[in-house]
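The structure under discussion is supplied below as structure tokens; questions concerning it will follow.
With one protein chain withheld, the remaining protein chains of the complex are depicted in position.
Moving on, here comes chain A:
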Amino acid sequence: MSRQEDRNHPRGARAAAGSIAGVNDSPARLPLRTAAAVKLGNLSSTLSQKMGLGAGGMIGGRVALKLDPQALNRLTQGRQVAVVTGTNGKTTSTMMLARAVGALGEVATNHSGANMPDGHVTALSKQPDAPYAVLECDEGYFPAVAGASNPSVAVILNLSRDQLDRVGEVRTIERSLRDAITKLRDCTIIANCDDVMVTSAAWNAARVVWVATGTGWHHDSASCPRCGNPIRWQGEHWHCTGCDLSRPHPNWITTDEAMITPEHRKIELRLTLPGKFNQANAVMAAAAAHALGVPVEEAVRRLRSVSNVSGRYRTIQRNGRSARLLLSKNPAGWSETLTVVKEANHPAVLVINAQEADGRDLSWLWDVPFERLQGRTVIASGERATDLAVRLTYAEVEHTIVPDPLKAIDQMPQGAVEVIANYTAFRDLNARAAADE
């Protein structure tokens, strides 16, 4: 379906139905090909789970997309769609937003971090009747997914260096998001105005809601993504010295443990999840839910209950140790997580892999301020524990090396342990810990 048809047809259907009624019969309207593709896809998911091959988060969608390349477009027709992207916080924000939008009706969402089109198709296929869809989207796939799914809302959380060998440089991502966002005419963009890259990406959006998140990674925006001139910061304000890009006036503001709404009301967040970055995720999610029609107090009340995001932040008990599992994938994420674990001086297990999905290049370990762990009991773990050990050596953090993270936890003194792992390290550890329980 071309973009033009795209715009004329389902928009009409949707306009008729902020109403849920017009939406519920969407599966009946699926063309035969898509319906068959979805059936076969769901079957493969079930088989994959039954045979113990995987969680079935992607395989079904992969099969359906092979059989019907337009499946994503067809499966989102008639639904109100929100797409969530950015470098960090996608899974948490998606879960918070899905929880909040649940106030309006059933929500189809890809919870497990299966954030590419096959994951979206799987999630949508499993809940064909859900009038709402909240989709976490890998930033590289945002143009394709936003183009196919006609979102009512797109949430752009933050952009920073991440897996440079796989994803590419931040500016390339910003440029592709910018182009995609400029094409979205009936979409409200929820954008973090404390992030220069995000602001640039959303600057020309037809409709944008700016959220001041107060988040702090500025190391990828010394020069303007639009004109290359230096960006100048004055407190929280920033502007480009060469063009008109500057921090927009925020509609929503994140303050310490609270947020200020566009109507200047202050609402306490009181989140279950720790850290400033989760407050930022919550305010972004609340603003997005609000744009979809959820009353703000209701949105916050609902997203507050998010406590365990695909295993992240949960605590596992092992031989007298209670280990909190934290996921951090890149310098901005690690920097925030080290701040979270700073308060209590618990021993820390750091787990690093460098598989394809993590990025093969571990140079970024040198961007992480591991020096903050000096004086702690630290174990370097994971498939690339020795690379981490070198970094810790030069950071003068005493440590031992135990490549298996579960064994590493067992070697810690009894009591609380913080475990910080990057993507595949976390995924594998979480699966093993779940199997042990």
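Note that in this section a residue touches a chain if its C-beta (ideal position, glycine included) is under 8 Å from a C-beta of that chain, and two chains touch if they have at least 3 such contacts; residues count from 1.
As a working rule, contacts and distances are computed from a predicted model.
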Worksheet item: What is the missing chain called in its UniProt entry, if the choices are "Lipid II isoglutaminyl synthase (glutamine-hydrolyzing) subunit GatD", "CU044_5270 family protein", "Alpha/beta fold hydrolase" or "Putative Sugar (D-ribose) ABC transporter (Permease protein)"?
Response: "Lipid II isoglutaminyl synthase (glutamine-hydrolyzing) subunit GatD"
Practice prompt. Just name the one of A:K39, A:R171, A:K276 or A:R432 that touches the chain not displayed here.
Written response: A:R171
Fill in: Sole residue of A:R247, A:H346 or A:R391 that reaches the chain not shown, by the stated touch rule
A:R391
Discussion item. Considering the complete complex, identify which of A:N204, A:N229 or A:N345 is in touch with the unshown chain.
Written reply: A:N229
Worksheet item: Which of A:T272, A:S363 or A:Q414 touches the chain that is not shown?
Response: A:S363
Fill in: On chain A, residues whose C-beta touches the chain left out of the figure
161, 164-165, 169-171, 219-220, 222-225, 228-230, 360-367, 386-387, 389-394, 396, 401
